[in-house]
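In this view, the complex is presented without one of its protein chains, the others remaining in place.
Read from first to last, the chains carry the letters A and B; within each, the first residue is number 1.
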């Protein structure tokens, strides 16, 4: 069985990809192009109709003079989506091609589908007018999929993941419409509708796809030295550009500056607490790369809902500080419990980076609105959080059931976390190594 | 022969670099500085003279109020040039230093030379006034060289490459002037004047430098696992910032937004078709990193000429969709034929990423102009495409002949695709070396 992991002649079901995957990908893209031909036009700066009073249109009116005002922030967010999420997941030693490659595939489809699924709720004379603002929102919907991808990383086929993308974006569109337009809740940085939603959706999928055989881990479910460095590229780009993520759709001017400021300081405070707690809970006070790669970002998640609220820079720092602690403790103590007791195998620990900090952000938003830091209703904030969690858990569970359908090419247990099942993988440099470190290999069992 | 590849005592001609390369680099830079002292001044926002009616001046007038309006887009393009092209080429297992290092060297020279070669056609009272707009154009001219570099990657010396840069930029300047100012053709995203030009120029050079001994491949002409991940850094940055590349010099306002929109969706559609076709044509339906790294970008190339034309978002998606298919099929079926039948050894497959998609873009532009999607003459669009191909093939062939001059330090066949001929390469971690270089470790103390 061990041999099989690296044997170039893959087991029979892997070969199924040859027709299933291309047919699905081409079909989805052709349908999308047809829907675009029917519904999507360039933004001409003129907006009317019944949607005229929501935030989006308001924002778009402001930028009508220069339609590219938001473009630099859009590109920052684009980097978060494609480099940030993509490389963050390259920490796995043998799954880097899939991490960054499938991230690109899913995101490229998700942003098209997201534009449709969000735009259909706000048609303008029967059309979706593409502005930078709408592209940012399409990138946002993409983020939910990539968060969920983290929960099931290494254990799903590209076909399954495309199905998940299709369904998750659709459900996201409903919840987002409900939260933003029906409930009228604040969630500028999307702690609730992106982070909590994406995390719990992914966890529900992971629960449905539970693999008892991986209860005791998997040989490939770990990093090597350079894969951890690749992952840091993702971490650092996410960390740097998070202020753009949380402020891009804020009201231009003072509110937007406030969102940048709050996020910047929340993240900075979060780094200190994440490092401190990582050292505190680890063997001999050493830092753990898993915590550093992930928990340092929890401050960006948790300050999301409050980002454009008048909570003061120090208020943002307290949120970030707490998020760094909660997230690190989650990685250390909660993830193993979720896996062993609840059957939730969360590959990237999205519960700790997006789930709990997302809920923390939602609660902070309730409190901040109750304290009058922003116009709004604390009850509606609470309803928004509940809605996001409800849609995520129910939607994720349903999606997970669908993904379990046997013909979707789910990889067998022994091929999990291994690129070679879906990718042509080059011969590795190794061979060479077997000489020098012949003795070294004995340490392996200790790892 | 195997030993020689890694033997620290290089063959005699490698040592030639010690004088040739520094003398050439210093001489070129000193000449450039002198030309700058004579011709180049800061942009003072005042423009006059006979060039007043071309696009550039028009653009510059618009940005005179805030001369840094285009700066964020310029930086996106800068990232494409230096990170995008540089890391895209690091896929080779032993040629990463040269890929990213020579990319930096050539680009740093090319942008200076490009500013001169483009500016001399549009002197303003005898001077070239440096604006962000002109810096973007200098980066564009640089792109042509880096595309051609891809075709000859691993088989040329730094001296040869500096000569190529000098000549290619000069010829590019002539063709660009002809296409933009004489023919008045549209090519906002430069499918023709950059991508097709750069690719066919490079292919013509590669033909001249044909190496029969590499007919059956070369041990080092391939990737290892982590080199493919480094290459993905390049791919993803190119992919993300391509909308800036295609829109930077578009008319500010609606046209520029249209160029961003078209490019964004063309690229997204291209990803789906490239992945699908890669899986379709590969062994057991697996994805091939070469396709993913390159063909996913073909949509950006192919939509270039049409980017600011009113082709509709779905029109852009169709272009991207087709480009992804054509490019992937090219890598799979055409590249081997070019190498075996035509003697064109195209290391990075620039024919598939820039050549065919560039022609596709040029043809799409002819059709779009004929259909009235943009003011212009379909005949002039066709002439622009023909001119770009003609200058590329003739210029490239002449340049290749010059590069063949024996004293330019071309590496011998067995040292191709190997950094160690031009770089100090560190001892490698592993044991590989202990085999190949049992004796080598003694040199370590000297280090």
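Throughout what follows, a contact is a pair of C-beta atoms (placed from the backbone, for glycine too) under 8 Å apart; a residue touches a chain by one contact, two chains touch by 3 or more.
Quick caveat: nothing in here was measured; it's all calculated off a predicted structure.
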Of B:121, B:210 or B:423, the residue in touch with the unshown chain: B:423
Contacting the left-out chain in the complete assembly, out of A:93, A:155 or A:351: A:93
Candidate in contact with the missing chain, chosen from A:312, A:343 or A:412: A:312
Residues of subunit A in contact with the chain not shown: 2-3, 6, 72-73, 76, 93, 222-226, 228-229, 232-233, 235-237, 239-241, 244, 252-254, 256-258, 260-261, 264-265, 267-269, 271-273, 275-277, 279-280, 282-289, 292, 296, 310, 312-314, 317-318, 321, 427-428, 430-431, 433-444, 446-447
On subunit B, residues whose C-beta touches the chain left out of the figure: 10, 14-19, 21-23, 25-26, 28-29, 32-34, 36-37, 40-45, 66-68, 71-72, 75, 78-79, 82-83, 86-87, 90, 96-97, 100-101, 104-105, 108-109, 111-112, 130-132, 135, 158, 222, 226, 230, 233, 422-431, 447
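Quick note on the criterion: only the chains that are shown with their structure count from here on.
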Mean-CA-position distance for subunit B and subunit A (Å): 33
